[in-house]
Structures are given as C-alpha cells and as structure tokens.
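Some chains omitted; the rest stay in position.
Letters A and B mark the chains as written, and numbering starts fresh at 1 in each.
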C-alpha cells in the first residue's frame, strides 16, 4: 500500500515487538533505548510527557513498580502497524496498542489505544523520536 | 511456510493495517478504495453483502454513524495474517479480526471473527476483491 521496502518493514516489526517486551519484562533501560536520546513519549494516561533517556527510563521503572505493587502483569499488545515514508531516514508509524492486564488470576483488556510515532534511522537502527498515544475512552 | 516473497507480504501487512485505520477513523472512501471497484464484503453480522465501491462507501459511512450515535469507538484488530499464492497477481489471505468496542469508558472484545480474502494486484496495489467474514459466535 505504501512504498516501504520489506527490509524496512521487517525492522519496524522487530522494533515494536522488542519494545513491548522490554517494558513488560521490566527492562527500563532497554525500553528507553528504543527511543532516541531526545525521544518523547506522550500519552493522555500520564500527566506529563517523558522526554529524553533519563525520563524514559524513570517512566518504565515506575510502570514496572506499579505492576509489582499491584501484583499485576501488564502487556502492551501491538497490532495494525502501518509505516509511511516521512523524508530521508524517517518514518511515520501508526498502530493499535491494547493494554492487557492480568491480576488475581484474570486477564482483561484494560485500555484500547492507538499511537502515531515518528521513527528515525539512528546509526543503522530505527528508533522512536516521538510517540503520541490516544485513548479510545477519551474521545 | 508459504512461498510468498517478503515484498509481497510487506504490502499485505501494510494493506491490512491501513484498511482498519480507514474504517475506524471514519474515512469511508479510503476504506472502500482498499477493495477493487467490484469488491465484495460478506459478513454474517450484516443482512446483505456490500458489493462495489458505492455500496462499500455506504457501508463504512453507516459503521461510523453507528459509533457516533452510540458514543462508541470500534476498532478492527487484525492478527494472524497468512498469505497464499492464488494464481498470477492473486493471493488468498486468511486472518483473525477482533472487533473491540470502547463505550462509557470501558473497552471490550465485542466479537471474535476470522476472514478469508481474495486479493488482486490492481495497478501495482494489492486490493481486496472479495472478503468473507466468519463469526465465532455463529457456529
């Protein structure tokens, strides 16, 4: 549909699979490293954006701590990825993100969200420069 | 598993991601354009198939209007895509389609469905010539 090569799309799919695993398994530094050093994470679920590696690491650490404190396990389920060219070495990626939480033996869809990311080729690796999350329950 | 090239599969993934976004964001003409001009959409959730661009646009417009009237947001979550060769310039694609609806602050899996599509290479772009949806609650 879009003139994105298979190699680029393969990298994009790998990036999103790996990124969710990083935060869901509590690897805060690994998750932050899927963003550029000045990467931005913006979501209406949180009062402020996380901007830059230090803030992104702290964000992921708080996420893991919240799960631990609640005896819960939260997963970021990524689907419906679409990548579009956005200039040299840049992509816009749209996707769906389901937040699935398991607690007290029950798994449920906590939240349906979508996102738009700006990706840049950063030393041969695609990274997120800016993420904007939208919540379907916040129209 | 199937002898489908990476470039073709990349196009297929892009097509399905873009198609869901079109209907879920209310872009009826964009959604209809992911089908051929004589494209067919058949689903047990609706009394009649939608056949041809005009009917497909109207179908997507009714879908968006139903969400607006209900104060809801409905998403088409695509997974488990498998593409198989179906002759020159043609593919059969199987996939899973979860209908996720958010209303009154709650998101839930409204319906689990699967589909089989006939795709054709239409002027360099893969489009759906025929979609058949099946509902798991209608065995």
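Here, a residue touches a chain if its C-beta (ideal position, glycine included) is under 8 Å from a C-beta of that chain, and two chains touch if they have at least 3 such contacts.
Computed from a prediction, not measured in an experiment: that's the story for all the values here.
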item	value
Complete-assembly copy number [criterion: all chains share one sequence; 2 shown]	3
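Quick note on the criterion: only the chains that are shown with their structure count from here on.
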item	value
Magnitude of the superposing rotation for subunit A and subunit B (Cα, nearest 5°)	120
Centre distance in Å when subunit A and subunit B are each reduced to the mean of their C-alpha atoms	25
In the complex, subunit A residues that touch subunit B	1-2, 4-7, 9-10, 13, 79-83, 94-96, 98, 109-112, 114, 136-137, 139
Of subunit B, residues touching subunit A in the complex	5-7, 9-11, 13-18, 20-21, 34, 73, 75-79, 100, 102, 105-109, 125-126
